[in-house]
Structures are given as structure tokens and as C-alpha cells.
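I have a structure I would like to understand better, so I am pasting it below and will then ask my questions one at a time.
Missing here: one protein chain of the complex. Every other protein chain is in place.
Let's look at chain A:
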Amino acid sequence: MPELQLKQLYDGFRDPRTVAELASQIKQLAAKLDEPVNVMEVCGGHTHTIMKYGLLQLLPDNIEFIHGPGCPVCIMPKERIDQAAALAQIPDVILVTLGDMIRVPGSEGSLAQFRAKGCDIRPIYMPLDALKIAQENPDKTVVYFAIGFETSTPMTAVLLEQAEKLGIPNLLFHINHVLVPPAIDAVMADPDTRVNAFIGPSHVSVITGSQIYQPTVDNYHTPVVVSGFEPVDVMQSILSIVKQKVEGRCALENQYERAVSYKGNEAAQQKVNHFFTVRPSFRWRGLGPIPNSALMLKPEYRHRDAELKYGERLPVKEIDDHKACQCGDILRGKAKPQDCKVFGRGCTPQTPLGSCMVSSEGACNAYYRYAGVK
């Protein structure tokens, strides 16, 4: 059997004719809508697909995208970044974290700035890289600043499992894993919300299954379509939502059947449940504290918890964004990036005031980079 190439996995999902045909079908059907469809794409990955591939330009005016809180970098409050910076300043601590996180400004600067001042901060490509760093530096303490939604939590669980199994004592965790459904509830709890449909991130559902969105459908009478990230995926999901709206239905649909099942990856879920428990409350940047919206280590793994070990050194003061920054409203779907007075002026990817601009998955960053072509 010939080897499967990565290209084969996405080629069909970027087929120009299919995208154009879906756009045409959406336009025809959307003409029958009684009211506008305001679709929240919960995940920043979808925001980028929409902007990068110019999908907005293919859709009729009565379909609007509202960018949700689903970017692990965007939702990280400054005090958590400050805690990471404080950890990195402890002698003989190596702080490791994923990608973009080192660019997010805390109240005293970003982790990249602390690295320039001499702190040992290392961006890694995958959580298991932290294991190697810990093994190679037995005289130091490696702290993994763990971030991400349900998608990335199993990888942290595997890292923890490996550290336990191999008896690596010098690897600690600062857990910032957050959950999608409570964030959706926080958005919908706002009486002024205009959101009346969702596309759900498929990579989250690969782990959790599409089932996690059933309460959203039931509680808010809104369609939810679990969607892949390729242009054809997103266009097909929009078509499904418009169909539901025209037919007066609301249902949970799974566009990404090639990888998502209703129940998801139960082995991964078990692994997560083995190591983590729900945190009573987590303060989201822009959304404030949301109960039961994040994870923490179970008591039996407290020996791995950097928050406990270095507790007295970690700043706890809650710090809001710059007054002019409207990231909060943007994350709630109440404002568009261009509505913000500092967008593209005081706040750019090089000098971000808010995290929606700093993260490559943030809505402001996507609008700044791709939008506005006349």
C-alpha cells in the first residue's frame, strides 16, 4: 500500500471548486433566513481559517462571525503570566511552555522579555520535550507551564505519567488547562449576547467527543456544528447551520466525522481524569472568574504542583488589561476587533496591549494580519 502523505489529508478540503459550490449553496439558502445568523466560532483556529482563507468574503451579509474565547493564550489572565515569570526567576528553575505563550504580556513583561533578562525560559514544540529537558538537567527544577483546552490536556497527562513512571523528580507543573463548555455558558449567560449558533472546534471533540455540546443545544436552543479547520470544513459547517435555521431546527451535528465521534477518545479522557480534577474557579482574561472552568492536579500528585511548592513566591494580585483594551468584549462576542479604539494603533502584534492581538490564534491578530483588503 502506498504511504499516506500529509498532503492527501488536506488537499480535497481546499479544493477551489468545492469551496465555491458551498459558497453558492449557502448564499441561495441564506436568502430564505428570517433573521441574521450570528455564528460564534469558539476557537481561534477557526477564526484564522476564516480570515486566512478569506471565507468571510464568500458569505452573504446576513451571516456574521463572532469570535469566541477559545484561544488558550487569549484567555490567560496577566496574573498567571506573572506567576510563570516569578517561577522563571527562581534560581535553578527552567520554565518551559508551548509556542506563543512566551510572547503574551504579563504586568511586568512577557516571558520572552524575562528570557532576555537572563531567565532560563524555553519554548517547546510538544509537552514531552519537557521530560528530556528535566532528564538532561538533574540539578535543576523544570516547571512545565501547561496551557490549552481539552485538546492539549491529554498530552500534559502523558507527560505526568511518564515523569511518574520514570521517577523523574525534578519536573513540576503549573496547570492552566481550561474547558470549553463553561466558557460557552459564560458567553450565553450575557442577556445581550447576539450569538445564535456555534461552530465547535473539532480537535477538542476528537478528545471529548461531540457530546460536550449537547447541553449547549438543549439549554440555549442553538445549533452547534463540530467543525474541522480546513476551508471546506468551515463552509460545510456554515451550510449545516443555515439549513437548520431555515428549517427551524436546532441540533448537534458533527461535520468532522473523519475524526470525531459522539463519545470521543475515552482512553485520553480516562488519562485526564486520572491526573486532574476540576478547579473550583478560574479567572479568564476578559470574562472574569468562571466556576468549574479549569483543571488542577489531583491531591495525590501535589508533589508535582509548582503552585503548591512555590506558592509563597507567586503573585496572586488580579490584573486587568489596559483600560482602552476591549479584549473582554471581543472574547464575549460583543465587539469586533475593529471596534476597539486601540486596534492597529496603540495595539499591534509588535506592541500588543491585549492578548487577542498577541496570540497568533487571537481574533485581533487575525484581523490585523489578514482583513481589510478592498
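Rule of thumb we're sticking to: contacts are C-beta pairs under 8 Å (C-beta built on N, C-alpha and C of every residue); 3 or more make two chains touch, one makes a residue touch a chain; residues count from 1.
What we mean here is this: contacts and distances are computed from a predicted model.
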{"item": "Per UniProt record, name of the chain withheld from view [\"ABC transporter permease\", \"Pyruvate dehydrogenase E1 component beta subunit\", \"C-type cytochrome\" or \"Hydrogenase expression/formation protein HypE\"]", "value": "\"Hydrogenase expression/formation protein HypE\""}
{"item": "Among A:Phe65, A:Phe114, A:Phe149 or A:Tyr220, residue touching the chain not depicted", "value": "A:Phe149"}
{"item": "Absent chain, residues of chain A that touch it", "value": "5-7, 10, 14, 16, 19-20, 23, 45, 51-58, 72-73, 98-103, 112, 123-126, 129, 132, 147-149, 151-152, 203, 231, 349-350, 360-361, 368-374"}
